[in-house]
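Here the complex is missing a single protein chain, while all its other protein chains stay put.
Up next is chain A:
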Amino acid sequence: MPSYELALMLRAMPKGELKKTLTRISHAIFNRGGIIRNIENLGFREMPYKTSSHGLVHREANYFVFKIDTATQAVADLKEENSRDVDIIRQRVFKVQEDKQHLSCTLPEELLPPAYRAEVQKMIEVGKTQVNRFTYKFKYNSGLDYYPFQK
């Protein structure tokens, strides 16, 4: 099962209700055979922009991040169920990126003068294989009995 991060914005509500909402969301995950690795509370704070959902305008929200492992097929189902939940202002699901092996910084190569950069050299090579539009002149003896361009 791949790992996902479920970033949620929950509406402002008292602690008891919040607890109920969180259990409801968790049960929805468990019912689809998923597991919760971690629940992060990023706090209750003002939103950077107002958001309207379920007919209400919200200006502050409880931020939560669920780290879950669930089947890929269940994700769309979960999103659909959460979208019907009036306590959830906004939800986003991100796939957790696997730790890539740390590649060395390519900054020194990028700071070289253009002529020494590999990508520029490649571009020049490609350019050499193309017809130069500025110097190309149509040859009348090319087999066509008419001039193919506008005069």
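Assume a residue touches a chain if its C-beta (ideal position, glycine included) is under 8 Å from a C-beta of that chain, and two chains touch if they have at least 3 such contacts; residues count from 1.
Keep this in mind: contacts and distances are computed from a predicted model.
> Looking at what's absent rather than what's present, what does UniProt name the missing chain, "N(6)-L-threonylcarbamoyladenine synthase", "DNA-directed RNA polymerases I and III subunit RPAC2", "Mitochondrial ribosomal protein S18C" or "Transfer RNA methyltransferase 82"?
"Mitochondrial ribosomal protein S18C"
> Using the touch definition up top, pick the residue from A:S3, A:S26 or A:T51 that touches the left-out chain.
A:T51
> Of A:R37, A:R92 or A:K122, which sits in contact with the chain we cannot see?
Of the listed residues, the one touching the omitted chain is A:R92.
> Which of these touches the unseen chain: A:L42, A:M123 or A:L144?
A:L42
> What residue numbers in chain A mark contact with the hidden partner chain?
Counting over the whole complex, chain A touches the hidden chain at residues 7, 9, 40, 42, 47-49, 51, 61, 63, 65, 89-90, 92, 94, 102-108, 110-111.
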